[in-house]
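Left out: one protein chain. Kept in place: all the others.
Just so it is clear, A, B and C label the chains in written order, and each chain counts residues from 1 on its own.
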Amino acid sequence: MLSFENDYSRAAHPAVLEAVAEANNHLYSGYGSDELTEQAKAKIREACGQPDADVWFLVGGTQTNQVVIDTITPAYAGMITVASGHPNVHEAGAIEFSGHKVLTIPHHNGKMDPAELDEFCKTFYADGNYEHMVFPGSVYVSQSTEYGTIYSKAELQAIADVAHTYDMPLFVDGARLGYALTVTGSDMTLEDMANIADVFYIGGTKVGALFGEAIVFTKHNTPKHFLTRIKQHGALLAKGFVLGAQFDALFTDDLYFKIARNANEAADRIREALHAKGYTLTFEAPTNQIFVTMDQPTIDRLERDVKLGFTEKADDTHTVMRICTSWATTPEEVDQLIELL
Amino acid sequence: MLSFENDYSRAAHPAVLEAVAEANNHLYSGYGSDELTEQAKAKIREACGQPDADVWFLVGGTQTNQVVIDTITPAYAGMITVASGHPNVHEAGAIEFSGHKVLTIPHHNGKMDPAELDEFCKTFYADGNYEHMVFPGSVYVSQSTEYGTIYSKAELQAIADVAHTYDMPLFVDGARLGYALTVTGSDMTLEDMANIADVFYIGGTKVGALFGEAIVFTKHNTPKHFLTRIKQHGALLAKGFVLGAQFDALFTDDLYFKIARNANEAADRIREALHAKGYTLTFEAPTNQIFVTMDQPTIDRLERDVKLGFTEKADDTHTVMRICTSWATTPEEVDQLIELL
Amino acid sequence: MLSFENDYSRAAHPAVLEAVAEANNHLYSGYGSDELTEQAKAKIREACGQPDADVWFLVGGTQTNQVVIDTITPAYAGMITVASGHPNVHEAGAIEFSGHKVLTIPHHNGKMDPAELDEFCKTFYADGNYEHMVFPGSVYVSQSTEYGTIYSKAELQAIADVAHTYDMPLFVDGARLGYALTVTGSDMTLEDMANIADVFYIGGTKVGALFGEAIVFTKHNTPKHFLTRIKQHGALLAKGFVLGAQFDALFTDDLYFKIARNANEAADRIREALHAKGYTLTFEAPTNQIFVTMDQPTIDRLERDVKLGFTEKADDTHTVMRICTSWATTPEEVDQLIELL
Partner (left out) sequence: MLSFENDYSRAAHPAVLEAVAEANNHLYSGYGSDELTEQAKAKIREACGQPDADVWFLVGGTQTNQVVIDTITPAYAGMITVASGHPNVHEAGAIEFSGHKVLTIPHHNGKMDPAELDEFCKTFYADGNYEHMVFPGSVYVSQSTEYGTIYSKAELQAIADVAHTYDMPLFVDGARLGYALTVTGSDMTLEDMANIADVFYIGGTKVGALFGEAIVFTKHNTPKHFLTRIKQHGALLAKGFVLGAQFDALFTDDLYFKIARNANEAADRIREALHAKGYTLTFEAPTNQIFVTMDQPTIDRLERDVKLGFTEKADDTHTVMRICTSWATTPEEVDQLIELL
């Protein structure tokens, strides 16, 4: 059965699997202290244009959000996100589990408005009782967002500027960073991201890896004893070299971005077909997630042949469904889907 | 200078102070294991009409909210409140500090709508991804609310009914319970509260005590080893008998409600004067907190002679101010305030 | 019935109660922002000989330990105490509840050996795997200890020196500080304590107050946004002025130390009688806690007339019992006890 359900249904890009298999021919020391990991970090630093960046590999996205947010947010403070942000909705309270409140402002097709961020902080500090409240301590956005939308360089810089005004680091969740940066007409590069964000992660799980996310601290701002904090969160992989091997492969010959681009091209073709066939896109978004508002008969018909993702009920008779492409989507799969539409 | 700033500016009712002084003539065992505490608990059980209720005394409101919510909410779950609820806004993240997300629904002049509570839970369980989300685990309301409004018996019962449908206990924060239950025309008694809520507290700090809140578990539902949980939260008072002495005094000869009524009567007189003088009440509320939308010249004039509470900016030229009476407000103070208005 | 069970069985010294009653004649703003609290802080700063010290009032001992330790100990670190330390044994896991491991070294009649502290830290940093372990982050001792013993000035300084070598603050729990500093032959003053410790607290609960502990940060080292951290722990008293009133009284005319001395004098008399009558003191300790190893018939005989504290079984036929005097112990009570012995 055809599936456009999500972007983590296939194990890994063949080059990644080969890198892991090749690693099997050697013995490595544990916990990421090996040379393969070092090599992967060096390649990422180079790709970021930041020879001094500090790179760490973790296993998964929620884990990465929890570890980063807990360690960059002061104990008296919370993390600000738009209400639709992944840590606010789909991480089972992982942030609160580590003791921090998630502070929310409205989203606009998944995006944060820097003016609203500023307003939120201004209101906080203007409140005579602010010492009885949770301080704004860090800012979280994702690139791309939960809605598949992306920030332009100027937009992200504006958010960073506001964050810094209130002495907060900006953390960018890049679970789908590859897809965000390879959109047709994107004005942002990995170097831009590294310049703007205080810390971000390059998602591997959804872009070709078996698993793995690469955290990049770009401003000599790694939390003290970060390895111990990772361990404390139960997030330190014994065979760190398995992460190193994967990211080494992904950052060799630009593989990460090449395969990411594939997802966007597939999505572009599907979007075109949807428009041509009169479907209602819930909103415009340029990356690998397409949200379509469909009536039930259409859904029933499609789901006989293709797995789609449920997002939410739009009204009594319509539902927002997600069509998600990935690095692994083939032209044939796109052809088949378009035919079915 | 006259003050209507809040309801915790004066130490304690004279009878409470006398009870503490009288306790000084005896030696008591520690941590609430004394006979004075037992006597106070018995009086509260009787006032609640629940011979089996389990009563505990803590020191303050945020502490009580933290201990109760943490212990009645499952580890995989959050606590639902209206967005204006005290634990969501003015407790510095005490709930999240103990690991639980605060889940919010809109408020209506501070009150929760049972239909919206139901909708929230229904939507949660209808979401295919709900296992990745924070479960609704308990419901928090306050009586009276942050806006001085109150729930009728039927309204509170409706909330309890929804909560129980989803297997959640209803916790009622009664920091100002005395004021809520003695409003002219209130249809709810302490017995009603004890029948409806699964756990609630009777606020002493704002109603005549030096400090102290009496938690009442009404359904044989005290969390296991609750004393240990209190201690773990750093909330167990060594000289528990000082709490016992105070609540014993407050629940002797109906003192608690008599002095609470005084605050409402004072507030009624002030509300009448405000209406007569053409002030704009921000909204109608019957208890000891009066919210008035004032322009800056009025505020400046009043604040020369009387301390009021700042609530929030209403617009560029108006501010919502709070006039707060208490058990200690004298008719003379009310007279003076009315003259100033 | 006579009681030497503990030092928190009587409400408060009359002067403290009067101060609270007097406070009742005024209106104060909340949360310790009042002038009475400010005045009490000034008196404590003066008594400490530290005009710049930062003073805070909390309600109880476990609460104070939890708030201070959580806020001075880095997130990747634990707090070091001797195994018999109160937070390790009798605080229901309050430190771990706030996320920190309690690291233990042996005690010697309740006291920490600076050489063993040094050895613990040296061993930690010598371990190749130390990044996988809990860092030593702060040092906790109490003065007097759980065993009623005290540190000399040189001993405490030696512990502070080791702590500082490893970049750890020294926190001194002074629940019984009054008793420790007024021992006959004590070589330490409150000024010495303020010079040596990075943060300590002056216990009120056990030395004349209804409740209350005064935290003193002596090195411009108050944790950032400490008020918010207190609130987050549920530990901020609404009527902070009730704490202010009490400590203002205790630090007027040296009352705190005068009444503390009474406990030691009473204990000295009892110790003398115990020696004279051939009792076996479990070990020598100069403060208000006397530990005596008794056989069961003796215990049975004494407990007909006087409440003592159980400490632990010494062997199959002997038990360690505690005789505890306090600021409130009268010469008559001591006479009666001696007669019974």
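The working rule: contacts are C-beta pairs under 8 Å (C-beta built on N, C-alpha and C of every residue); 3 or more make two chains touch, one makes a residue touch a chain.
Just so it is clear, the model here is predicted, and its values are computed rather than measured.
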From C:Val89, C:Ala115, C:Ala154 or C:Ala276, residue that would touch the chain that is not displayed: C:Val89
Touching residue (missing chain; options B:Leu2, B:Ala21, B:Ala42 or B:Leu227): B:Leu227
Residue touching the undisplayed chain, where the options are A:Trp56, A:Phe120, A:Tyr147 or A:Phe211: A:Phe211
Chain A, residues in touch with the chain not shown (by the definition above): 3, 5-6, 8-12, 14, 17, 20-21, 23-24, 26-30, 59-67, 91-94, 97-98, 205-206, 210-211, 228-229, 231-239, 241-242, 245
For chain B, residues in touch with the removed chain: 31, 70-71, 74-76, 99, 131-133, 135, 224-225, 227-229, 231-232, 236
Hidden partner interface residues of chain C, rising order: 76, 78, 89-93, 96-97, 99-102, 126-129, 131-134, 310, 312-313
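By definition in this document, only the chains that are shown with their structure count from here on.
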Most widely separated chain from chain C, with each centre as the mean of CA atoms: A
Chain whose averaged C-alpha position falls nearest the assembly-wide average: B
Centroid spacing, where centroids are CA-atom means, of chain A and chain B in whole angstrom: 42
For chain B paired with chain C, centre-to-centre distance based on mean C-alpha positions, whole Å: 33
Residue numbers of chain C (touch at least two other chains): 228-229, 231-232, 236
